[in-house]
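I'd like to ask some things about the structure below.
== chain A ==
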Amino acid sequence: MYDFTPMIDSITGYLNGVFTPFWAGLISMVMLGVVLLTVYAVLGLYLVFAERKICARMQNRLGPNRVGPFGLFQTIADLIKLLLKELIFIKNADNFLFNIAPFIVIIASIMAIGSIPFAKGLQAIDLNIGVLYILAISSMGVIGILIAGWASNSKYSVIGAMRSGAQVISYELSVGLALLCIIVYAGSMQFSEIIASQEDGWWIFKGHIPAFIAFVIYLIAGTAETNRGPFDLAEAESELTAGFHTEYSGIKFAFFFLAEYMNMFVIAAIATTLFLGGWLPFHLFQWAGFNHVMDYIPPVFWFFAKTAFVIYLMMWFKWTFPRLRIDQLLALEWKYLLPINLINLILISFLTLMQWHF
Partner candidate 1 sequence: MQTEQLTSLITALVPDQKPGISKQYPEFIIPADKVNSLARELKNNNETLMDYLFCLTAVDRKDGFHVVYHMTSSVFRHTLVLRVVLADKVNPSVPTVSDVWRAAEWYEREVFDLFGIRFENHPNLKRMFLDDDWVGYPLRKDYKDSFTLER
Partner candidate 2 sequence: MEETLMDIDLKDKEEYIVNMGPQHPSTHGVLRFETCLQGEKVKYIIPHCGYIHRGIEKMCEKLTYPQLLHLTDRMDYLSAHINNEAVSLCVENAMGIEVSDRVKYIRTIFAELTRIASHQLWWSAFGMDLGALTTFFYGLRDREKILDIFEETTGTRLIQSFITPGGLMADVHPNFQRRIKEFITYFRKKLPEYDQLLTGNIIFRERTKGIGVMSKELAIDYGVTGPSGRGSGFHCDIRKIAPYSAYPFVKFNEIIFPEGDTYARYLVRMKEMWESLNVLEQLVDNIPQGQIMLELKAIKAPKGEYYQRVETARGELGVYIVSDGGPSPARMKFRTPNFSNLFIINKIASGHKIADLVAISGSLDLVIPDIDR
């Protein structure tokens, strides 16, 4: 049920029948690009909207409620405003790097979204090293941030960028190790196989307590990697005004803004895929009737519901906690998360070796 593979196959088959293999490949790539970009834009805009609504709820406010029903078109109006705004030219900035930085950031997040499985068969590319690919790509964004900070020729920006660099390099370790726990359980780095291994239960449930610890660590480190929540030191508006994107305006600023939300989505999507069973429906052990009802809910819905839950958690952190200091941030990673993670990984390897997981 709800398998997208035949649909994708028929489209590819039709293209291959009509065009030569080169043109068929090109057209399918263009189609894929258009679809991904659309998904990207819509997701980005509505994540911003969701954030504004959620934080408004937490702060006794109403949030956007003027443009469209419930303010649904507010972010679209904001996007149009940002598109029309003047791009401020900075005299002493390194112009080439200054202009290229937002694109690096946004391209990294678009590329990451390409390998995320939204439903069975609904995945742009199912790499056999999917997890590794995502880790590699999502950490490319920090290069853009570093370039942005350096090229702006602003003191606040450089501090923000350096903080961001230190932060992402540190937390990359924890993200990687937390994901490695699940890779050890699942025995594969391919997203489709990791999801297939959760047919009989999500890893967060059947992986015992170590999997849960890995999930929590992943959430913390993932939030840190997106420069969000209590870890938004790279922006830190009370210290560095806006950190690395102080000097950006108009749509270039919007790129950074959008990329931040999309990175959050990517982090949440990976958490969903690896820990919460991806697009698989929620099943309880022996309740066939219940499980059957759950099966009727489309997998895309399951995927987005789980992702939304993780995103909600991340927003909850952000609007509750004060910001950490840079040394506390690094101490948290190197003194606490990393050792816990390593021990956790050994435990999980042992559990897998003994076949003690469910």
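Going forward, contacts are C-beta pairs under 8 Å (C-beta built on N, C-alpha and C of every residue); 3 or more make two chains touch, one makes a residue touch a chain; residues count from 1.
The candidates were selected such that all candidates are chains of the complex that A comes from, given by their letters.
Given the structure is predicted, the values throughout are model-derived calculations rather than measurements.
S.K.: Just to confirm the interface: in this complex, chain A touches which of 1 or 2?
M.R.: Result: candidate 2 touches chain A.
S.K.: Going by the contact rule set out above, which residues of chain A touch candidate 2 in the complex?
M.R.: Checking each residue of chain A against candidate 2 gives 55, 58-61, 155-156, 159, 163, 230, 232-233, 236-241, 319-328.
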